[in-house]
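Heads up, one of the protein chains got dropped from this complex, but the rest are sitting where they should.
Up next is chain A:
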């Protein structure tokens, strides 16, 4: 009797334990689901709230809101083209500069640099990532923009632009389409789309390069060593082994940086020039979605406030479209793999 009793109680205990485990497992799963849903809920909530806040502007201007370059609070006419253009172009310039430099930093740190140097530089990069954006904005306004206006801009306008100071068009401006327009400017100051792009690049380099460095370190040593053994140079190993192995993570890192560039507010507000005019030139002042909202929201009422909310919603849309393009690019790259 006692023997069977013990056996029963043993199975009981086992059963109890497995029930308890199952319960905990369920609880854990719900918890995880809750965490993930929270992100989704806050995203939908924010997008929904901005869409709701912008409903007056959308219904007043319809599709015109997206294609109109007018932003005229005096006459209550609003269009999003200038800020959307400014947001996309500054972010694009930022990536154009930041991605190659970040790649260089990451390859140097993971492949080339002596071991004792790697940790200090890596920590320096992480420190850079922690600098508040207002500091970059102040630096841009007080230091970089005047420097740019005095030393870089004159060279650009006279050698590449269509409105050079001496009136003589350079060869490039005359023969290469668009370049003349991109670098022509009447304004004698630094704050411009190009300067905002450069400042943004400096701000996103730490993000992109530290992600790249982390993932480059995950590449199995035997892959790299095999390539070296076959006579590959460091460049070939980085480009043909390390980068393909880590491609999706690298693109993820780039998009982290892009996300910051698209939404960056304070730094851009300081160096973008805040002019609501559409200009093909990268050397003219412009506006971005985030800077327009930061500039005007506190004093905006009525339709203007609604138009600013609508702009915020457009920022969601722009970010979403950009991410979508990234996904499609990744998929295309993946389908080409192995050929």
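The rule we apply is simple: contacts are C-beta pairs under 8 Å (C-beta built on N, C-alpha and C of every residue); 3 or more make two chains touch, one makes a residue touch a chain; residues count from 1.
Going forward, contacts and distances are computed from a predicted model.
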Identity of the absent chain, which is to be given by its UniProt protein name, from "Molybdopterin synthase sulfur carrier subunit", "Phosphate-binding protein PstS", "Aspartyl/glutamyl-tRNA(Asn/Gln) amidotransferase subunit C" or "Ion-translocating oxidoreductase complex subunit D": "Phosphate-binding protein PstS"
Residue among A:209, A:274, A:306 or A:319 touching the omitted chain: A:274
Candidates A:57, A:125, A:141 or A:219 - the one touching the absent chain: A:141
Of A:161, A:197 or A:285, the one touching the omitted chain in the full complex: A:285
Hidden partner interface residues of chain A, rising order: 70-75, 141-142, 145-146, 149, 186-191, 269-270, 273-276, 285, 291, 294-301, 304-305
